[in-house]
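Questions regarding the structure given below will be posed in turn.
Shown here: the complex without one of its protein chains, the others still in place.
Let's look at subunit A:
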Amino acid sequence: MDELKFRREAYENPNNHDDDFLSAMRSSDERQAFVKDLKRLDSQIESALKVDVPEGLEAKLLLNQQLHQHQVQRRKTGFTMALVASVAFVAGISFTLLRLGPVDLGQHALAHVYHEDMALISHDDVSFNTINTQLASLGTLANARFTEQPGQVLYSTYCDFQGVKSIHLVMQGAQGKVTLFIVPVEDRMILDEAFADNRYQGMGFAADNAYMLLVGEHHDDLNNIKEEIKQSFI
């Protein structure tokens, strides 16, 4: 290795550990002193470069990141909250709309009869005055009432027709029990003149401002009771 190359390499990196460089260095005392001098310069440079690090920089860096993380998380939580709120809102709206949808009274009446099978076992004797009281409490049917006892009434209660408060009566017909629903008229209701499934038959008619729905096992009973109600209900 010639002198020029050696000096050049020494300047490039005095801590060079290449064999060529090391053996070139060892070949003369002068070269060793030269490298030693440069190493001294390097250590001077190193200690000069090591400026004081501001106190607490490490803690600041960690804190900064934590704050950043916190913000990101809050943003995420905000987004989640917004999402949950939207879902709840949509659910609320659709539930309301569902309740305002058209009501098929016939099908509902049948379903109600099946659902409230207790009603058909009951053997009370309800007077028409009690029924009138119930009718009066329905608000929209405050003026409707029975003028006389419409045959034997075995059961009477309030019930809910898709959000409309109605009256559920069970009456004794000649051949079996007949369920009568008195439902205040609402626009969204669809009244079927006649409806049926494998077990029950039903008929509906409008009286004043109420819909009457009759459900029973025998068609004759339905007709009889319909006539009775038409006479006694005003």
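The definition used in the following text is that contacts are C-beta pairs under 8 Å (C-beta built on N, C-alpha and C of every residue); 3 or more make two chains touch, one makes a residue touch a chain; residues count from 1.
Throughout what follows, contacts and distances are computed from a predicted model.
Protein name for the hidden chain, per its UniProt entry and selected from "RNA polymerase sigma factor", "Transmembrane protein (Alph_Pro_TM)", "PTS system galactitol-specific IIC component" or "ABC transporter ATP-binding protein": "RNA polymerase sigma factor".
If you put the hidden chain back, the residue from A:Lys60, A:His115 or A:Lys230 that touches it is A:Lys60.
Annotation: of A:Glu3, A:Asp20, A:Asp42 or A:Glu148, A:Asp42 touches the absent chain (contact as defined above).
Against the chain not displayed here, subunit A makes contact via residues 8, 11-14, 38, 41-42, 44-54, 57-58, 60-62, 64-65, 68-69.
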